[in-house]
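Yeah, one chain of the complex is gone here, protein chain that is, but the others are all in their spots.
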Amino acid sequence: MATPTALPRSSTAVRRRFGADEVAYGLTLIFAFLIIAVTVLLVWELWVHSALSREKFGLGFIISTAWDPVAEKYGALPFIYGTLITSFLALLISVPLGVGAAIYLSELAPQRLSNTLTFLVELLAAVPSVIYGLIAIFTLVPLMRSYVEPGIQAIAGDLPVFQGHIFGYGYLTAGVILAVMTFPYIISVSREALLAVPREQREAALALGATKWESTYQAVLPFARLGIIGSIFLALARALGETMAVTMVIGNSNAIQASLFAPGQTIAAVIANEFSEATGNTYLAALVELGLVLFVLTMVINAMAQLMIIVTTKKGSAKG
Amino acid sequence: MKKLVVLASIALPALFAVTAMGAETINAAGATFPAPIYQKWFGEYKMAHPDVQINYQAIGSGGGIRQLTEGTVDFGASDMPLTDEQIKAVKVKPLHFPTVLGAVVLSYNIPGFSGTLKLTPEAIAGIYLGEIKKWNDPKLTSANPGAKLPASDIQVVHRSDGSGTSFIFTDYLSKVSSEWKMKVGANTSVSWPLGLGGKGNDGVEGLVKQTPGSIGYVELIYAVQNKMAFADVKNAAGKFMTPSFQSVSEAAAASKEMPADFRASITDAPGVKTYPISSFTWLLIPSEIKDPARKKAITGFLSWMMTTGQKDCEALSYAQLPKAVVAREQKQIALIK
Partner (left out) sequence: MSRNSRRNAVNNIMLALCGVCAFLTVSTLFLILAYLVYNGAKSLNPSFFTQLPVGEGQTGGGIANAIVGSAEVVLLATLIGLPVGFMAGVYLAEFGGKTIPFIVRYTADLLNGIPSIVIGIFAWTVVVVPMHHFSAIAGALALSVMLVPITARSTEQFLLEVPRPLREGALALGANKWKTIATVIVPAARKGIMTGMILGVARISGETAPLLFTSLSNQYWSGISEPTASLPVTIYNYATSAYEDWHQLAWAAGLVLLVLVLLANIAARMVISRGASVPR
């Protein structure tokens, strides 16, 4: 490492007067404050650049469904709806899959296999979003259009959420791709939480005559509950802010539609689509305000995730 | 880590040296409608004038207008002339330079139908308002006697970004359908009643290509290059016209006088041989360019584009500028300070 050794040398001149520790402290503190400064500046910029829209629409922005550049009327509801519904669909798929896989990795698989698989799952988390989008356009979308969505419609077409046009692009497709993108988070964090469960929990249950599944379900899972919920929140936060893959498959329609097969739009996707092309100043401000809404949304979810992960790891380490 | 640092210290200057190698770089952004010919032009112009390179990013007309307003590009490109309000918003007053004419065509992908679809203005408005839902709707079959149109759903595709192609299309629909004018209106972005959104002309064409039963509006060349079918549209004189550079030129010739600032709409033009969804497309050039080298590069390109460049039009299915317009544009170049 070049940086740390360069640090004391550069400060030799000042050392005599202030003491080297103080200089090092001050220097690192400046960089630490830089993090705070950037974050504050970021929020400030979003706040200032959304002023036009905030003043014009007030809180009504959140509940309005208008997105009409001709009449200069903007509302966030279709995008908030799209963001929430796609994230919800994603979790519906990725939570059972992810928790199941985490149970397998922590409770059943031999150590070596578990480590290898976990490593592969972590690699999956590293795949760039745009690559998921690229593959989804050419495989998932035709698959959903020709087989999955007509299939669902044939079975459960009476429900309003499964009616209407089938495009292949839409909420459900975005939900599926988000599921694939979020389960690595659920798996790796849930696995940690499960591994933190003290051995005695399992042994006690097994000694009482429980099967492996019963011990896992009744003794281990409840113990790791908060950590698993934390992992779900983490996945949720990730899904809410995910941009590229969603933009490429959601169909980009700025309206709320009941059908899950319908094209929609998420907050992140509408920003990606329209930000550099917004012609009016109010239009641009409305997009920045959407960024602000997304920021608040992910901040709340992230804070909840952090809280739960902290609580479980503490509990785990205290008892184990 | 030390090796990395050494590597970086060698690589970085090398990267930055790339800039020095280039000569005058002009950055421009905007319309995707004329992007194929612009890219050809900028490529050819660089060949002939190695000291000028123009980087054109086809991000949509809305983007061209927005980025010109923000001053983040040297010039913009749009298929929608700026409104008075938009002109006022730009610090340095922009001048409109028409470059070529093109057609917005209705490109479709109907499995099992191989003929040429004929569309009336009412049918187009009906499809995009969501009132015509099936390909065998009477409004479509009556204009296409004998054609076997399937009973499948129509999948409507439109633009998701701020688009001049959208403006031309919605401007046309506002002229031919009072319902459209009242409910939706004309702009680079509008509140679409239904449909899928694609980014850029090629994004829309990509969606149409991949989605059976779909229809989308794109500039003619995008349909031609992708070998996609496109519809004949009934013009104001009641004739179904195939979009081509000839029928677009007819529309330009039939339209009323070109205003002094070149902001003209030629959609729904009168005349028997006109294709009704035709338009000029414009470069938006600041009326004052401080850097003399940059000014020379831009004005040099403008005069080249109006003369030599026009010869590229037909091969890419665009129509050349009328001679009278070129003469007046050449005078406008002198207004750039």
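Per-chain numbering from 1; labels A and B assigned in written order.
The rule is simple: contacts are C-beta pairs under 8 Å (C-beta built on N, C-alpha and C of every residue); 3 or more make two chains touch, one makes a residue touch a chain.
Treat the numbers as computed from the prediction; the structure is a model and nothing was measured.
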Touch with the omitted chain, as defined above, among A:166, A:205, A:271 or A:286: A:271
Absent-chain contact - pick from A:86, A:243 or A:265: A:243
Of A:262, A:294 or A:308, the residue in touch with the unshown chain: A:294
Missing-chain contacts mapped onto chain A: 1, 3-5, 7-8, 20-21, 23-25, 27-36, 38-39, 41-42, 45-46, 49, 96-101, 103-105, 107-109, 117, 119-124, 126-135, 137-139, 180, 183-184, 187, 192, 211-214, 217, 237, 240-244, 248, 268, 271-272, 275-276, 287-288, 291, 294-295, 298-299, 302, 306, 313
Interface residues of chain B (partner: the chain not displayed): 1, 8, 11-12, 15-16, 18-22, 25, 27, 29, 35-36, 39-40, 43, 53, 55-59, 70-73, 198-200, 202-203, 205-206, 208-209, 221-222, 225-226
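We adopt the following convention: only the chains that are shown with their structure count from here on.
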Approximate Å spacing (C-alpha centroids) for the pair chain A, chain B: 37
Partner chain A, residues of chain B touching it in the complex: 1-2, 5, 59-63, 65-67, 86, 89, 153, 155, 160-163, 184-199, 207, 210-212
For the chain A and chain B complex, residues of the former touching the latter: 1-2, 66-71, 137, 141-142, 145, 165-169, 251-255, 263, 265, 273-274, 276-279, 281, 283-284
